[in-house]
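Missing here: one protein chain of the complex. Every other protein chain is in place.
In this document, chain identifiers A and B correspond to the written order of the chains, with residue numbering beginning at 1 in each.
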Amino acid sequence: MTAVLSVRDLGVTFDTPRGPARAVDGVSFDLHAGETLALVGESGCGKTVTALSILRLLPDAARVAPGASITYAGADILKLEAEPLRQVRGAGIAMVFQEPMTSLNPVLSVGWQIAETVLAHKSVGRATADARAIEVMKLVGIADAEDRYRAYPHQLSGGLCQRVMIAMALACEPKVLIADEPTTALDVTIQAQILELLVDLKRRLGLSVLLISHDLALVSGVADRIAVMYGGHIVEEAATADVFAKPVHPYTEGLLGAVPRIDRPELRLAAIPGNVPPATEWPAGCRFHPRCAHAWDRCSTGEPGLVAAGANRTARCWLIEEPGRRKSS
Amino acid sequence: MTGPSIRSSAHPPIRPFIEVSGLTREYAAERAWLERRVTFRAVNDVSLTIGRGETLGLVGESGSGKTTLGRCIIRLIEPTEGTIHMDGTDVRALESATLRQFRRRMQIVFQDATGALNPRMRVGQAVKEPIEVHRLARGADADARVATLFQEVGLDPSYRDRYPHELSGGQRQRVVIARALSVEPEFIVLDEPVSALDVSVQAQVLNLLGDLKRKRGLTYLFIAHDLAVVRHIADHVAVMYLGRIVETAPAATLYGDPRHPYTRALLSAVPVADPKPGRARIVLAGDPPSPLKPPPGCPFHQRCFHPKKNSRCATERPELRVLDGAHRVACHFADEWP
Partner (left out) sequence: MIADLVGSRSVRRALGAAGIVATLAFSAPWLSPYDPNEHLDAVELRIAGPSWHHPLGTDLFSRDVLSRVLYGTRVSLTVAALSVLVSVTLGTAVGMAAWLAGGAVDTVLMRLVDGALAIPRILLLLVIAALWNHINLAALVAILGLTSWFGTSRVVRAEVLSARAREYVAAARSLGLSRVRIATQHVLPNIAGPILVAASLGVGQIILVEAGLSFLGLGLAPPTASLGAMIQEGQSFVYQAPWVVVAPGVVIVLTVLVFSALGESLREALDPRSGGRPA
C-alpha cells in the first residue's frame, strides 16, 4: 500500500503563561490510499492539533518542531509557499469540522459557498461552478439540491449543514478528507446518517479519510486502522479489529473498558482513575503512568518509544519489553 | 427544617414515589410585533411514575422536550398543565415559601458543571451554602459536613478553597453532585450529567452515581441522549419524541424488545464498540419535525419505516397504550412487527 499522506516526528508547542505546552510530540503515521485511519483520544490528547497542522491551520502561537515533515504528493506541506499551499487545501486535502453551523458563513447561501470553493481552485466560470455545487450537493444526499442551493445555513438543520460542509470539502475532488469529530454535535439518528454517508463516499470516490474522534465505539464501525493518542503521543496504532480484540497499551484497554456498551450492561464500568494532566505538566517517564494499573518504577523514569508490538501494530509501552509485568485484571 | 405537612404522605402504600400526570409545558413561539400569539408544546401531556429507589432513564434527541420535562417535575420551570406528586405531596400546589423548603427533597445535577457553579464562589462555600440556608448545620458542623460530602463524591476536602475554574471538568461535576447531596434529597434529576465529560471520566462519574444511589437509597430521573449510558444506570426507560413519551418499559424489555419504530432506530444507531460486522443498521431518513408544526397523526409517521405503516398513521395519533405489564407504546402497529 502506498501512503498518500505521511506525517513524521510532528511536534507542536504552544507558549502559555504556565510555560510551554507540548500539545503534540513525536507523532508519525501514514495514511494509505483508500483507507480510513482514526485518530482517537480524549480532549487534550493532541488529535485536533495534529489535524490542524496537516493543513497548516494552527494559530500563530503554535510552534512546529523543526524536524517535523508532512509529505503529500511528494512535497513537504510544512515548507510550502502560500500559493501551492492554497492548492493543497481544498483540492488535495479537505477538512470537515465539528460545528457545521458555525463553520458556514451565515449571510451567504450554502450553494454559493460551495461554488466559491470551486472557483477558488478551478479556472471555470460561474455557471460551471454552480452546476458543480449542485452536483456535489446531490452526491452527499441533499434532496432538492437546486432549491437548497439558495438556502442560508440557519434555514437548514444541523445534519443538513454537515452535509453541506462535506459537499464543500468534496467539491474540488480532494484525495484526502480530514473529518474532525464530524458527528459529535449531531443527534444520534443524524449521526448515523452522516457516518453512513462518509463510508459510502469513501468507497465511491476512493478517498483516504483521517477521522478524528473521541468515540471508540463510533470509530469501530468505520475505521480500517486506529491510532490512539494520549498526552500528545500516539500510544498505540493497529488495525481496528486488533485494537478491539487485544489492546496492547493500558490506556487503550482502559478506554475500551470505560465505554458504556449497550450490549453489555454490567453494573460497573472499568473507569481509568484520575484526569488527563494539562499539556504543560506531562509527568516524567511514560505520560500515562500515574493513571496506569500496571505501572512500575521504570515507567516513572524512562519514556518508552513507539515500537512494534506484533504484526502491523505498534505501541508505546514498557510492557512490550517486559510482558510479565502485566497484571491480569 | 421541613414541616410535618410536607413530610406526611397522603396515600403512602398506593401511590408511586414520583407520579406525573398530564404534564404539559407551553411556550410562546417567537413572533413579529402585533402578530397573533402562537404557542407550541415543548412537553405534551406526559404521564410517568418512578418507584422509590428506582432510576427512570429519559431518552430523546435535542428538541424532544426531555430537559424541559425534567425541570418541570422539580418546578424549576412552571408546567402549564398537569399534576406532579412526590411521596404523596402535590408539588404543583406548593406556595413559594413551602416550595423552597420542599426543594431539599428534590435536586438536580446539570450537564454543564461549569455553568452550574458560581464562578466567583469557592466550591466549598457552594456546598456549604445550602446546608446553612436549610439550617441543617452551621459553622464548624457545616464545614465537617462539607468535608464528608467531598470525600463521598471522591474529592479531596482540601479542594474546598478552590474556585471552579481551578478544577477539571470531572471534579466540577463531583462538586455539583456534592452540592445536590448536601441537602439530603430523596429524588435527583440528572440532566445529562456525563455528556460533557471525557470517556474515562464519564465512567468514573457514572460509577459514582450508581454507588450513591445504592448507599443513600436515592431515586433518579436520568436524562440522556446516549442510550448506552442509560443502559448502565436505568431500571426503567422512557423514550421521548417531540414532547411526548412514545415508549416506556423496564430497561431489559426496552432494550431487548423495543416496539416503537423510533426506539428501534435509536437503538440501532448507537455505535457499539465492536468492529465485527453483522449488525443491520436502521438509518432514519430526514430530521425530526419542528415542535412548532407537529405533523398530524403520529408525530413519527414521516420518518417511520414500519412495514405496516398506512394512511391511519398520518391522521390518527396513537395513544400510549399498555402492551404488556409495564411496557407501553404509542404506535398503532406495535405488536405487528414481522
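Operating definition for what follows: a residue touches a chain if its C-beta (ideal position, glycine included) is under 8 Å from a C-beta of that chain, and two chains touch if they have at least 3 such contacts.
Everything numeric here is computed off the predicted structure, so don't read it as measured data.
From the options B:Pro119, B:Gly139, B:Gly325 or B:Pro338, the residue with contact to the unseen chain in the full assembly is B:Pro119. Among B:Val20, B:Val153 or B:Val176, only B:Val176 touches the chain left out of the display. Within the whole complex, the absent chain has one touching residue among B:Val133, B:Ala252 or B:Leu292, and that is B:Val133.
Against the chain not displayed here, chain B makes contact via residues 71, 74, 76, 99-104, 107-108, 110, 112, 115-121, 129-130, 133-134, 165, 176, 179, 183.
Keep this in mind: only the chains that are shown with their structure count from here on.
Here chain B touches chain A in the complex through residues 61-62, 168, 170-171, 198-204, 206-207, 210, 225-229, 231-232, 251, 255, 265-276, 281, 283-285, 287-288, going by the rule given at the top. Remark: chain A residues 42-43, 157, 159-160, 187-193, 195-196, 214-218, 220-221, 240-241, 244, 254-263, 265-273, 275-276, 291 touch chain B in the complex.
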